[in-house]
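Apart from one protein chain that is not included, each protein chain of the complex appears where it belongs.
== chain A ==
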Amino acid sequence: MTSSPAATASGSPLPEPDASSFAHARPIAGQAEWYKRAVFYEVLVRAFADSNGDGTGDLRGLIDKLDYLQWLGVDCLWLPPFYDSPLRDGGYDIADFRKVLPEFGTVEDFVALLDAAHARGIRVITDLVMNHTSDAHQWFQESRRDPQGPYGDYYVWRDDDTGYPDARVIFVDTEPSNWTFDPVRKQYYWHRFFSHQPDLNFENPAVGEAMIDTLRFWLDLGIDGFRLDAVPYLFEEEGTNGENLPKTHEFLKRCRKVIDDEYPHAVLLAEANQWPADVVEYYGDPAVGGDECHMCFHFPLMPRIFMAARRESRFPISEILAQTPAIPESAQWGIFLRNHDELTLEMVSDEDRDYMWAEYAKDPRMKANIGIRRRLAPLLEGDRNQIELFTAMLLSLPGSPVLYYGDEIGMGDNIWLGDRDGVRTPMQWTPDRNAGFSRCDPARLYLPAIMDPQYGFQTINVEAQMNSTASLLHWTRRMLEIRSRYAAFAIGEFTDLGGSNPTVLSYVRHFDGVGGLDGEGPHTVLCVNNLSRFPQPVELDLREHEGAIPVELTGGVQFPRIGELPYLLTLPGHGFYWFDISGEPEQQ
């Protein structure tokens, strides 16, 4: 528990830093709805680069690596929480919303990161946990100490533990109840997650104001948006399960209005681990183009991609996309293959709406592969063809892709570190000491760098892959570059083509020319993915595009003209194609 030097006499609020006390990052040249076109890159500050040799990555270290990220071609960094925290929940237990975790640096360092990133055309968003704080947060310390003070009503206090019985306990392993008794205040407090993370009381208007002021603080400094953590739980209400309540949506609309009015460049990305049909609620009212979050993660798609490749069948993917409803005009999905921790098979599915769920959850290998946290490369047994196929689908399916740091070089994981830390090892920059991540004594590293013969930093590192144009790193960079040239990949209409072969997933992305960059005309890309490890033929009905000459996007080779008969393609095992089928090239 932290001491409370700033604790004040009952009645006066805590002093909190103001954005005007800091320099502000220079803004990035404006592009409306940039998040619809962006490739996101999730980077853990702790794991990326250590500038001061203390064994832990920091903001200055990340600044040093921005040139690399610009070269790679990512558009926006997503930083999991870097706030001051006792780190009992990976930083999602925030002790001070306006302070940087000291081992990562300072608010000034963060502004410097924003400024340097913006200078390279890269945006930065971070997590904001609105539902709860750490019990070390001064708001909570004040609330338990002084029930009548300005923070007395900041949390949800009750004299007994019987309220909201219909709200499920999320962490059933460690928490017997959503209520915990506080010996100081001698009352119970409400928490949807860990007992050291008391829920804020959004029924108190001051709490909503305080959270919006927190948004403003970082937005004034120049941040480009937030991933809002655990949004379904903000409000609770007797007789409900305390999730997705109308008041929660009202509050998100308030946040969005602040963004639209004061920070129109910024994005709100909701973490709502639910079915697409339910998640769309978090985009808000489609009649006005969406008035809550700009983006939501599409959670079920990721495990479906793995299932599809395992079953060698397009149906797991085609089905979930067919179940995905339309989203408002200003909205975009966020999609990913891996991230720092995701619940996947355990996710959702209370009903038999998705019968396939039961099927796949029974498969022991699927469980082992998807249920625990592993990196992309080891999940795919280091198979370069599959890594490329999966990445190609990530970059071409509907939504803005989120890459996970290190996956661009095919980094491995360390299962002996436990499932949380196994995928959070130091970024592998060079074959040198500590993978080039830190100059410190190897024993001081926050986690050991991967050293196994297949994925160890002697083998897998940025430096080596930079020097070989055949590397996964160069391949990934080329694919990002191709993706950026075609608006269709990001905002084109998606049409699943089906086709004669159930192991081949084929779809068309058509961009109608509205909402692109200057000079971007209508165009259409065709993506064909072989989910089988064996070579496959597929016949596609491309009559709508009759007369067009497909141009393969990685090499520019022209394929035979599309005629009235089914278009025959053959693909190698786990092969894929991207074609521009917009029209007939100029005759020579």
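We adopt the following convention: a residue touches a chain if its C-beta (ideal position, glycine included) is under 8 Å from a C-beta of that chain, and two chains touch if they have at least 3 such contacts; residues count from 1.
In this section, contacts and distances are computed from a predicted model.
In the listed set "Maltokinase", "Monosaccharide ABC transporter membrane protein, CUT2 family", "Aspartyl/glutamyl-tRNA(Asn/Gln) amidotransferase subunit C" or "Xanthine dehydrogenase", the entry agreeing with the UniProt name of the missing subunit chain is "Maltokinase".
Contact with the chain not shown here comes from a single listed residue; of A:Ala29, A:Val172, A:Ala287 or A:Ala322, that residue is A:Ala322. Within the complete assembly, A:Phe534 is the residue of A:Trp71, A:Phe181 or A:Phe534 that touches the hidden chain. Only one residue in the set A:Arg60, A:Arg311 or A:His510 touches the chain that does not appear here, and it is A:Arg311. Touching the omitted chain from chain A are residues 309-313, 315, 318-319, 322, 355-356, 359, 363, 365, 496-498, 500-503, 532-534, 541, 543, 564, 566.
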